[in-house]
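Quick one: structure below, then a few questions.
Every protein chain except one is present and positioned as in the full complex.
Per-chain residue numbering starts at 1, and chain names A, B and C are given in the order in which the chains are listed.
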Amino acid sequence: MKLTEQQVNRYSRHIVLPEIGGKGQRKLLESRVLCIGAGGLGSPALLYLAAAGVGTLGIVDSDNVDLSNLQRQIIHSARSVNMAKTESAKSTIQALNPDVNVNIYQTRLTRDNVLDLLSDYDAVLDGSDNFPTRYLMNDACFFARKPLFFGSVFRFEGQASVFMPGQNGPCYRCIYPEMPPADLVPSCQEAGILGAVPGIIGLIQATECLKFLLGIGSSLLGRLLIYDALSMTFNMLTIRQDPNCLLCGKQPTIHQLQQYDQEVCETGQ
Amino acid sequence: MKLTEQQVNRYSRHIVLPEIGGKGQRKLLESRVLCIGAGGLGSPALLYLAAAGVGTLGIVDSDNVDLSNLQRQIIHSARSVNMAKTESAKSTIQALNPDVNVNIYQTRLTRDNVLDLLSDYDAVLDGSDNFPTRYLMNDACFFARKPLFFGSVFRFEGQASVFMPGQNGPCYRCIYPEMPPADLVPSCQEAGILGAVPGIIGLIQATECLKFLLGIGSSLLGRLLIYDALSMTFNMLTIRQDPNCLLCGKQPTIHQLQQYDQEVCETGQ
Amino acid sequence: MSITVRIPQPLRKLTNGLSEVSSSGQTAKELLGNLDQQYAGLKERLCDETGALRRFVNIYVNDEDIRFLQDLDTPLKDGDLVSIVPAIAGGVEENDPKNITRKIYLTFPHKQIQEPIVWRLAKKFDVITNIRGASVSEEIGLMALELKGGTTDIERAISYLKELGVKVEPIEKDVIE
Partner (left out) sequence: MSITVRIPQPLRKLTNGLSEVSSSGQTAKELLGNLDQQYAGLKERLCDETGALRRFVNIYVNDEDIRFLQDLDTPLKDGDLVSIVPAIAGGVEENDPKNITRKIYLTFPHKQIQEPIVWRLAKKFDVITNIRGASVSEEIGLMALELKGGTTDIERAISYLKELGVKVEPIEKDVIE
């Protein structure tokens, strides 16, 4: 694959970086990333992955755009209210960068379809807003050996990390073995969130994903980033693979995808 | 001012936060922010300020959209190449949130026009990509007593802080008394930059600006945030008002805007 | 001896909004006990009935997870920095009591008397509404309303009412059933 002159121009600010160069840019154009959710986290992640020239982006979301999403989901617009989020995101991405192939999956993720979806991609960016989807993606990425770029937000706070099955780092279950019991999980309607918080966390996920695709820098593998917008602090915690992890530990008991019981609502935060 | 039912719906994720509420949302809708540059920093900042419902956004940029901008300037699209950045940004903002009034200034900032421009706004977000504009904005915000939300990027690295004239914190000249001499400053053509880096820094500027408008949280006043995307580290340094600062120190020698000699090129990073 | 403890957003309502508090304790367990003295209810949010840490909350001492140290027996020393880090998700507030009942008086503004606000409330939010009494004329609307649901949902429903211009007053304290 050779860059066209237009591509050299479009990506010139990457190409002049010794860490990227024409070679790195070609890698990005040949890469395939699956994004779970085109919501608060998926919006900035998808836009910046597309701008960077990631060649193929998959988007999974079963939801339609709601007016209350627009306070943070900047890939959509007032015109796209009631449209499928997948369609709306695809059209914004293609307007920004026609180089990018966008595959859309307007469906709920289940244990029956997730592995099939994953198999086509090099990396997964989790922009989901609920625990069942997060545990499903964690387990599926472990079984499929796909790197998972994790992010999560709540009110003014966010978390981000990278899970790389088989690379000595933890999975999400190593950090939080079980999801909070269903009776502690309220309705699907989201709690409040400062819109710019998923903006920053989604961008951190995208940045880590780009670094992985390019093979540069030190990733968040083994580190959990905690962001607090109110105090504007970023704290870094050490996270470890748990030898007792039921999924990736020494004596695993989870050998296949589970029934993730809680009702999965919106895919995208 | 009373929120319409549509506004209650659009901003519901803010309104349910006790730190914001309907009162905070009304404050945002009544606020006026001037953004210098609709480039790499201005793109995410403007989108998230608009999504958050900041009522009036001013955009200063003299430049047209170039194909090489689209690797990071996500407020523009392939259709807007060769269009004025101000016009392109305005149309994206209005598609996202028609509540927002957008004032555009397709002009270069000079010592003759800057104070006039500032006088209409509550806060200034500096998304410029060059030293002359940065020092001009620093000095102008000091004289006009406007809070300045500062960000700057280079390759894989970024810096952010908040300058509040009259509030015991430093100004940019307290940190860097002089701009690098002109013969050390290469051409206006930008050096390389990982696109997601100005994404994160611009969002941090926007977050700090929203916190200021809402009067919540602890700002970056007196702190300089250093972000390194390659190592994914955020370091926080203490910055202080310099009693010897020529602008805001005890015996200032700068009593009016200077001739900022280096040629000002693109406004927006 | 002073230990700095970082409090996550969901627990700050117990610490008067503070994101960092000072406390003490020779071990993590003792620290939790002391914190609970200072900020009643904190320990209950973090530990189950047996005293074990809940599986969706972690405690880090100087950036190390206590599960990889000596768990709640991990010794602490002066100057240690302890972070409490729960699992978070956009739609979810952990340890959010699910079944509370709140009784409120509503006073409707003139123009909204005709609108089926209570119906919209039940439709829009995950709360059970129960009208305990009402006095609606053409001039003014008064209503005693009982809301059942999660605290977040109820908070949101009440915010919504206020935004619509409805005056909301509590009838009595919350009852956790």
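Note that a residue touches a chain if its C-beta (ideal position, glycine included) is under 8 Å from a C-beta of that chain, and two chains touch if they have at least 3 such contacts.
If you're wondering where the values come from, they're calculated on a predicted model, not measured in any experiment.
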| item | value |
| --- | --- |
| Visible contact partners (per top-of-document touch definition) of the missing chain | A, B |
| Of B:Gly55, B:Pro198 or B:Gly217, the residue in touch with the unshown chain | B:Pro198 |
| Identified contact with the non-displayed chain, of B:Met83, B:Leu224 or B:Ile254 | B:Leu224 |
| Interface residues of subunit B (partner: the chain not displayed) | 39-40, 128-131, 134, 152-157, 159, 175-180, 183-193, 198, 224, 226, 228, 230-231, 235-240, 242, 265-266, 269 |
| Touching residues on subunit A - with respect to the absent chain | 2-3, 5, 8, 12, 15-16, 18, 21-22 |
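Here, only the chains that are shown with their structure count from here on.
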| item | value |
| --- | --- |
| Selected interface, A-C versus B-C, where C-beta contact pairs are more numerous | A-C |
| Centre-to-centre distance between subunit C and subunit A (centres being mean Cα positions), rounded to whole Å | 28 |
| Interchain centroid distance [CA atoms averaged], subunit B/subunit C, Å | 35 |
| Set of subunit A residues in contact with two or more other chains | 155-156, 190-193, 230-231, 236 |
| Multi-chain contact sites of subunit C, meaning residues that touch two or more partners | 152, 156 |
